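Heads up, one of the protein chains got dropped from this complex, but the rest are sitting where they should.
Just so it is clear, A, B, C and D label the chains in written order, and each chain counts residues from 1 on its own.
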Amino acid sequence: MEAEAETCHPRPRRSLALSLWTAMMVVALILGNALLAKPSLADEIMTPRKQVPSAFSGWLDEDVGPFPGVVAPEGTYEGKDVEQPIEFPHDLHTATNKINCLYCHTYARRSAVAGIPPTSKCMGCHSIIATDRPRIKQLTEYWDKGQSPPWKKVHDLPDYVRFTHERHLKKFLFDNPDMTVERVDEVCALCHGDVTKMTVAKKQKPLTMGFCTRCHQANGGTFDCQKCHK
Amino acid sequence: MSLVRNFIEDWSRYRRSINEGGFHEYEHMWGMVIDLDKCTGCNACSVACYAENNLAVVGEEKFESGQGMHWLRVERYWDEPNIGNERVRDTQEHGGSFMPMMCQQCNSATCEPVCPVAAAYHTPDGLNAQIYNRCVGSRYCANNCPYRLRYFNFYSYYEDSWPSPLDMQLNPDITVRDKGVMEKCTFCVQRIRSAKNTAKMENREVADGDFQTACQQTCPTTAIVFGDLLDHDSEVHKLWHKFQTKLGTTKQKKDNPELRGYRLYEQLNTEPSVTYLERVRDV
Amino acid sequence: MSKSEFDRRDFLKVMGVSGVAATVAGCDMPSYITSEEGAEEVIPYLSPEEYVIPGVGVWYASTCLQCPAGCGIRGRVREGRVLKLEGNPTMSLNSGKLCQMGQSALQSHYNPDRLTTPLMRKDGALAEATWEDALALMEEKTGPSSGISGHRFAWYTGSVSGHQNVLLKAHLEAMGSSNHFVHEVINTRVWQAVCKEMLGQSMPTLRIDKAGLVLSFGADFLGTWMSPIQFSAQYAAFRSGDERGMLIQAEPSMSLTGANADLWVAVRPGTEGIMALGLANVLIHKERMDASVLPPETQELIARYNVSITSRITGIAGDRLIRIARHLKNRSPSLVLAGGPAAGHTTGFEAVQAAMMLNILLGNVGETIEANADFAFPQLAALGGGTTDLNRFAHAAGSGQLDALFFDGSNPLFGAPDHMNLNEKFDAIPFKVAFSTFMDETTARADVVLPIASAIEDWGTHVAAYQNEQHEIAFQQPLMEPIHPLTRSFGDLLLALNAMRSPGTYDEIDDYYGYLQSALGAIPGVLKGEDAAEDDPLDIQLWNQILQDGRLEVPAETSLFTTSVSIKDITSPPTDEAFPYYLVPTPRSSLYDGRHANLPWLQEAPDQISKVVWTSWAEIHPVTASKLGLEEGDLIRITSASGVLEVPVYIFKGIHTDVVCVPMGQGHTEYGRYAKGRGVNPLKILDPGEDTRTGELALYGTRVGLAAAGRAGRMVKMGNTESQHGRKIVATITAEQQRRNEGES
Amino acid sequence: MARKTPKKRLLGLFGDFDQAINVIVDIRHYEVPGVSVDNITIKSPIEHPEIEEILGERPCHVSKFSLSGALFGLIFGAFFLAAAQANFLIQPQGGKPVITLTSNLVLMYEMMILFGVLATFVGFLVGSGLMHRRSILDDQMISLDQVGIVIEVEDENIDPVRRLFKKHNVLEIRDREIREQ
Partner (left out) sequence: MAEETTTIAAKDIDEKIAWAKINSDVLRSMENPRMGYWLAIGVSIAMLMVGIYSEVYQYNTGMGPANLNNPHMWDLYISTFVFWIGMSHSGTLLSAILHLFHADWRKPIYRFAEAMTTFSLMTALIFPIIHLGRVWNMHWVIPYYSDRGIWPNFRSPLVWDAFAITAYLTASVLFLYIGMIPDLAICRDNAVGWRRRLYTFMSIGWRGDDRQWRNFRKTYLLMACFLIPLAVSVHSIVAADFAMAIMPGWHVTSFPPYFVAGALYSGCAAIITLFVLLRYFFKFEQYMTLPILEKTCKLTFAIAMVWSYLNLIEFASVWYGHDIPAKEVLIAKFSGPYSPFFLGMLFCGSVLPFTLAFKKIRRSPWLLLPISIFLNVGMWLERYMIVAPTLSLSHHPWTWDVMWPGWVEWGIVFGSFGWFGLLFLIFVKVFPSVSMYEVKEMVYHRRRVIFEDAELRAHEVKTGASGAQPLTSTPEGS
């Protein structure tokens, strides 16, 4: 038992090192604390920040953006095919016919939701154009019955999330001097993927919280939980 | 690297907040004044809150168990200890004392530090926010709230409380909280959000009177005044100024100590954003 | 012509189901469940209005029909659903404010217990029917070929006004009847009658905001009396400013107004008038006020009620009477109001007269009681109801004078005391048609039940009975398309009834909306220029402006008061050995007269005084309680000559020791899941008796005996304390301090 | 370190601890040539701290593990917590510290002990050579009440050792060749 007592005590110099280390920590803390208490010095030390910086910011390649004034959010997702009542060809409308996204999804600039175009808007063209195609016949059938096709929601956020289209469009499109309304599809593509290559829209971005926050980080969006969670 | 920078920034901010007494990097500081002398205790605010915020009607049994969900409750007391009526004599000489109690949006909130998952936190708007989908339901926040103004979803209410078609009334700007989630008054954050949204879309700042909270809007006697304390033109700021209540102090230092305006349980150092103006009695 | 420009129905359509589903899902489920692609449907509008944007709420104005005050409201409509009601700020009546009953109109609209299809009585029970069958039966029973006409036919409604009133009158005229019973338990008929007699106007403008002191004999002007929201705004002004007004309330049991009084006086029921006379006595004989405005016989009468006699009868200490009188004199202009319990006695009229006499004596008439005008369009003016009509109806039905009865917006079988035996009398009427939104007690006994649209789905014009200096017609307009497709607008039905009885009258009118537009168009200067010809098209912009404001201001030409004072002596109620207590069936602004008992928000909203929810309770004084050996929550048995109630007690000191107060509103035997079988209805055990002058039922004149039922009842209450326990929760300062600090600012 | 001469391990079981000690004492006094105390392992059913006195102080590194584990826990805790707090996306605003030293101290303390304990355990496993197969020159009686002495000897020295064992009333002797790896 005596042998025990001898071995379990740390050697003096080890404990000295420990206490020195601790003392240094304490002194550093007190010193740093006192220095930082002076606003001017603190201001010198830190550059004014526009956004909350983070250890993750290095993960984003800040040079790569699809268009000026934006850093593309990272993340891909392989969405499943959604069976819509009418197989709407996005590619035909956007790529071939060069119809602006905002022509149909007209609420996106004015409201939180982009909205599915009212059936009357479809019929505005399709009472004349391509009336003999089977999909248009389907549409006409609905219209004649006085109904709208029951479209399925593809990009659905959880119900506790508040996302507003208008503000994102404002930031990336309308307030962005490098962008014109004609190029709105590039803005939409940030979260919706390239719809010019799709018929029925498919989820192409994960639209998870991480996806949102990474983009917010890179582009200076908000980090207030309550702004996006309701 | 960001760690060090954040550390330095946070500490410097903290230190400044100590030195400068209430240094805040707030965008807004939403605050309220409730004039108890004007409050008639009619309960309109409470029902307006039910309508605006998707509050569940829990029913008689659950209300009896103390599981009611009134974010804004109007309390009623019969005695008036402040003017010496510690006990009411044989018959009431005055009316009662009504107290509309909603979350006081404390600036030094006791609920925030105890939340294990940071579902309760302080927003840059000076709001004491509760993020429902982050909440794990430890209920520590409610236990630590001296005002007892946090309400817990003890059940899933959406089937019982909103039988169809009552569910069509639900406000889509707020979630319907499910079981196991703590909730409380948000100062109608959805209205704040939408006003800020409108203002941002119009490239301006939110102005006083752009929006009202549901309770303030409906109050028949305009006893509730709500607004941005940082906006010096706002009515609420003027009232705080007039009655010399300040944030950042435990004990209000007033030129005239008789001046109305106090915050509930100031001595607990919770720094509520709601100032009550004393009820006046003509005796 | 009327519809094409402004078709509201289309954009009020509910947008898809997704909006609703999305809200209800909550945040329980992990995100991958709710955010699955293709799990939810989103159905766009077929062809939307330009200004309807999904996700953006729009406010539309309308009118609140939750009580007869007729406040303006606006509703937030999003994706075709109305989500929230607020007061309409353009409406001068309530200037943007709303009470809890108004807020709850939504729940009346969305109520799960709404009537959704027409019902017809088959083999003694109500069974679902089609509109065609129901209307055919009505045509058979009341149409031109039915042979029914004259006073054998009657309408029974709540307070009506506006064009509804016009169409009702037209229908009654076509039927050749003048039997229109207008029933309203909570009313101000006695006050109106007194004003009419003593001032020459039934609805003078009250200016609480101008008063330095308000003395109210039971008039719960912050809760249920006349136009509470407007008075609340005035009250706010009354309480602020340099000289904060003082509120004195004298009543047998504390009302919401009493709970805000600076001085609250418990007065023996039925002696409020004597108290007023006693105060006049003090004012004249002690405070040396000039009594020359009063006729000599009134002065003599006053002289008889010196302090000691008044004190003995009313049970109020003499020094307190003197103090009140002094305040009345010093804080001129004052305002004396009387209503509720003061008016609900056989001597109610005299009591209110005595109060009005005080106003005249104090010189308040013309100061805080201002002259008002008659409504410019008498056919649209409010037809305020009362309990007189209930009594009349009971007599008419009991004596077999009625063959057919249409009723709407009223529930007489709930409001009628048992001694009237109204159920049997009602059943004896051969043909009864209910125009109802809910299966209430009366509807359940009808032969035909027609589900009508809720107040939020319907068009209409309304004129409040109490108008301030600005006279307005309030516009009711749908905030949403009907939830239940088989419900119909009451206005449309009235038009159909009129067409049924006198074909050709309203041929060119499509529906009630068209009727309203053309009827208003017929008034010069409203929708057309002053000198426009009859054929000129309507100014649609003006019409839209009216709809947007929800109101139309009507010119009012103020007529002067014609004061006349003649007060009669008031007999104070005798003591009764068998029934030593008084029953006060007080109205509260949540369940009102019982019509809101099916609204869960109001059921769960704690009562302002007792903070009880979901049930009935009896308020008694601690002295009474200890005499009876009761503790809070124990059941008390209240026995009157007409019946018995058992109800848990709430004990507090804001009540006269001889009074038991049971708020009305509960005790429904029908009326849906939220109301049925809850609490008791104090109106049922009222004794017979009516005000001798107006014929209003003496609601507060019932004598009861009290006994402990010997067991605990269930009384759910918010808050378990009545006291602040010395904490600074509701801090109080004296008015003197406040004057010192804020007065000069 | 391959040895040229064949070696054997010899296990002697003793009924009494003192007998075993005497064996070692004899070896210490060079009564058996070529065998030193460094080649001796004692197997006993209970702990005998006093054999250190005879066998000499043999190294024991557990406490180093403990110290480094605890220090690691402390420092790692400090940095981990501070990093987590500083990178928390919602930075609690309004002049309140984000990196809260007081609460972190509590957690650092817990982390220090947790890692100290874990490192101690690892140190124990490593230090006592557990968790890998070793010589099976063993007897069940050792876990009951007998003391075993295992000696590594070259072939020529086996007999003297046996003699020594027998001198001290050995109960049983077993041997086994050490195979070259």
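What we mean here is this: contacts are C-beta pairs under 8 Å (C-beta built on N, C-alpha and C of every residue); 3 or more make two chains touch, one makes a residue touch a chain.
It should be emphasised that the depicted structure is a prediction, and the values quoted were computed from it without experimental measurement.
Q: Where does the absent chain make contact, in terms of the chains shown?
A: Answer for the hidden chain's contacts among shown chains: A, B, C, D.
Q: Using the touch definition up top, pick the residue from D:Leu55, D:Leu74, D:Ile151 or D:Val170 that touches the left-out chain.
A: Once the missing chain is taken into account, the touching residue is D:Leu55.
Q: Touching the hidden chain in the complete assembly: which of D:Ile75, D:Leu118 or D:Leu171 does that?
A: With D:Ile75, D:Leu118 or D:Leu171 as choices, the missing chain is touched by D:Leu118.
Q: For the chain that got dropped from the picture, name the residues of subunit B it touches.
A: Its contact residues with the unshown chain are 62, 65-68, 73, 75, 99, 101, 110, 113-118, 121, 134-140, 142-144, 146-148, 151-156, 179-182, 265, 268, 270.
Q: Which subunit D residues touch the hidden chain?
A: Residues touching the hidden chain, for subunit D, are 17-18, 21-22, 25, 28-29, 41-58, 60, 62-63, 66, 70, 80-81, 84-85, 87-90, 100, 103-104, 106-107, 109-111, 113-114, 116-118, 120-121, 123-125, 127-134, 138, 140, 142-145, 150.
Q: In the whole complex, what residues of subunit C lie against the chain that is missing from view?
A: Contacting residues on subunit C, toward the hidden partner: 28, 30, 719-721, 723-727, 729.
FYI, only the chains that are shown with their structure count from here on.
Q: Centre to centre, by mean C-alpha position, how many angstrom separate subunit A and subunit D?
A: 56
Q: From the C-alpha centre of subunit B to that of subunit D, how far is it in Å?
A: 63
Q: Two or more other chains touching the same residue: where does that happen in subunit C?
A: Residues 22-23, 25-27 of subunit C touch two or more partner chains.
Q: Where in subunit B do residues touch two or more other chains at once?
A: Touching at least two other chains: 2-3, 6, 11, 16, 18, 121, 123-124, 132-133, 175.
Q: Help me check something: in the complex, which residues belonging to subunit B touch subunit A?
A: So the residues of subunit B touching subunit A come out as 2-3, 5-6, 8-9, 11-12, 15-16, 18-19, 121, 123-125, 127, 129, 131-134, 173-175, 186, 189-190, 193, 197, 200-201.
Q: Which residues of subunit B touch subunit C once you look at their complex with the stated criterion?
A: 35-38, 40-44, 46-48, 50-52, 54, 57-60, 63-64, 68, 70, 73-83, 86-99, 132-133, 156, 158, 161-172, 175-181, 214, 217-223, 242, 256, 258-260, 262, 264-265, 276, 278-283
Q: What does subunit C use to touch subunit B in their complex?
A: By the definition above, subunit C touches subunit B via 14, 19-20, 22-29, 78-79, 81-87, 94, 96-100, 102-104, 106-107, 110-112, 222-223, 228-229, 232-233, 235-236, 239-240, 244, 246, 249, 254, 256-264, 266, 483, 589-590, 600-606, 608-609, 611, 613-615, 621, 623, 652-657, 714, 716, 718-719, 721-724, 726-735, 737-738, 740-742, 745.
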